[in-house]
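Shown here: the complex without one of its protein chains, the others still in place.
So, subunit A:
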């Protein structure tokens, strides 16, 4: 199975953005993630699927060291971003997270104005020289998140006053305002209605041209719609990883097949 994966990567035109080798995660005694090897390609949407509690979020949170904020979590193994080990002592998790942005399951805009929500990242990282530049960053981020037209007249209104779908797009705008290289999304649509979901999915497809996107999803249709690559996790193992089309039409592992056909879940 490993050989297959390597073969696929060589034919792909995209290079590996993140390479993970032998990643283990423990929460105290609980071995939540077992020996995960994966290459995440640049310019690609990668979907993580699998039953609840199989470690998708855990792995996603390894990629920007958000697990550091969980006291009981312990991460072993090697994860490289552009060839550089992100768990190296010299790497500051704070700057790493500016390069690897994250969007959460539940929209979590800050109780600030829409403008301040988007300007938050650029401000703390000092990405702009003056107010005009900041205005520009806010506008382009909101445009990329397909939210600009809906909020341009009320940038000073609180972000918490938007609808669920708008809030989630605001969080995406907030994440892309720091111009990350990778965007991690943990079930970004699970709290949204179908229309908002469709908008966010469309957005994800557009974001692919600038970022590597990794999306955790519970919906196999969504994985099939938005991703080019799919990874299937089960009980803390990465069972299968490959082209989305292949995973859904011709899975190699019986566990993947059972999950896709709805027999485990």
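In this text, a contact is a pair of C-beta atoms (placed from the backbone, for glycine too) under 8 Å apart; a residue touches a chain by one contact, two chains touch by 3 or more; residues count from 1.
As a convention for this text, contacts and distances are computed from a predicted model.
**Q** One chain of this complex is not shown here; going by its UniProt record, which of these names is it: "Fe-S cluster assembly protein SufB", "ABC transporter-like protein", "Succinate dehydrogenase / fumarate reductase cytochrome b subunit" or "Phosphate transport system permease protein"?
**A** "Phosphate transport system permease protein"
**Q** Taking the full complex into account, find the residue in A:44, A:64 or A:166 that is in contact with the omitted chain.
**A** Hidden-chain contact among the options goes to A:64.
**Q** Among the options A:108, A:190 or A:258, which residue touches the chain absent from this view?
**A** Result: among the candidates, A:108 touches the missing chain.
**Q** Of the residues A:147, A:175 or A:203, which one touches the chain left out of the display?
**A** That would be A:175, which touches the missing chain.
**Q** Considering the whole complex rather than only what is displayed, give the residues of subunit A touching the chain that is not shown.
**A** Residues in contact with the chain left out: 64, 66, 69, 71, 94-99, 101-104, 106, 108-112, 120-121, 124-125, 160, 171, 174-175, 178.
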